[in-house]
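Input: a single structure, listed below in C-alpha cells.
Showing chain A:
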Amino acid sequence: MRTRWRASTAGLILSVVACAGKSAAERIAEHDRVRVAWEETARFVGAEWIGGAIPDAYATRTLDRANEELRADSEKLQKDDMPDEARARLGEALEATRARVDTLRLAVGASDRASVARLVRDSPRANADSLLRQVALR
Partner candidate 1 sequence: MKKLLEITLGIVTSIGGFLEVGSLATSAQAGAAFGFQLIWAIVLGTVCLIFLVEMSGRLAAVSKQTLAGAMRDRFGYPFFLVPLVAMSLLALLVMASELGGVCLSLQLVTGISFPWWAPVGAFAAWLLLWKGTFSVVEKGASLFGLVTIVFVIAAFRLHPDWTRAAHAALPSMPRHEAMRYWFFAVSILGASIAPYLLYFYSAGAVEDKWNETDVPVNRITATLGMSFGGVLAVAVLIVAALVFVPRGIRIERFDQIALMLTPIMGRWGFYLFAAALGIACFGAMLEIALSVAYLVAQGFGWKWSEDARPRDAARFSLVYTATLVGGALIVMMGVDPLAITLMSMALTGAFLPIAIVPFLILMNDSRFVGQHTNGWISNTVVCAIVGLAFVLAVVSIPLEVMGS
Partner candidate 2 sequence: MAAQSIHLELLLDREVRDASGRRAGRIEEIRARKDGDEIIVESYHLGPEALLERLAAPVFRLSPFRALGLHKHAHGRRAQWDQMDLSNPERPVLRCSVDELVKLVR
Partner candidate 3 sequence: MDIALVRDLLDKQLVDREGEPLGRVDGIVMSYSADAPPRITHLELGAQTLARRLPNPFRSILAWLGRRLSPRASEPYRIEAERIIQLGRVIKIDIDGARSAARETERWVRDHIISRIPGS
C-alpha cells in the first residue's frame, strides 16, 4: 500500500510543476531577453573598452562568454517546442547577434579601436526608455 501511495503523490507533484512551466510565448520572450542581454553586454564591453575602463583580458573573456551563451541558447532553442516560424526568426536573430559579437571580439583582440567604435555605434540599440518603464524606473 505504501509504495502505491508514494507513486501517486510523485505523479501529482510532477504534473503540477510541469504545467506551471513556461508557455510557448514565454519561452520565445525568454530567448529574446537572453539575446538582447548578451548583445547589450557586448556593446557595453566594447564601449567601456574604448573608454579604457576595462582591461583587455576581461573584455575578450566576457565577449567569449557572450559568444558561448548565445550558442548555448540557440541549441536550447532547437529543443524548445514552439511554432517553427518563431523558431526560425529567433534562430536568425541569435545567429546575427552571435556574428556581431564575434566580429567585436576579433576587433578587441586585435586592439582595432576604430572598428570597435563603429561596431558599438552601429549595432541595434535596445530601447532604454521602454525598458526603464517596464521596471517602473521612469
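In this section, contacts are C-beta pairs under 8 Å (C-beta built on N, C-alpha and C of every residue); 3 or more make two chains touch, one makes a residue touch a chain; residues count from 1.
As a selection rule, all candidates are chains of the complex that A comes from, given by their letters.
Source: prediction; values computed, not measured.
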{"item": "Candidate from this complex that touches chain A, chosen among 1, 2 or 3", "value": "1"}
{"item": "Residue ranges of chain A in contact with candidate 1 within the complex", "value": "17-18, 20-22, 33-34, 36-38, 40-41, 43-45, 48, 51-55, 57-58, 61-62, 65, 69, 126-128, 131-132, 134-137"}
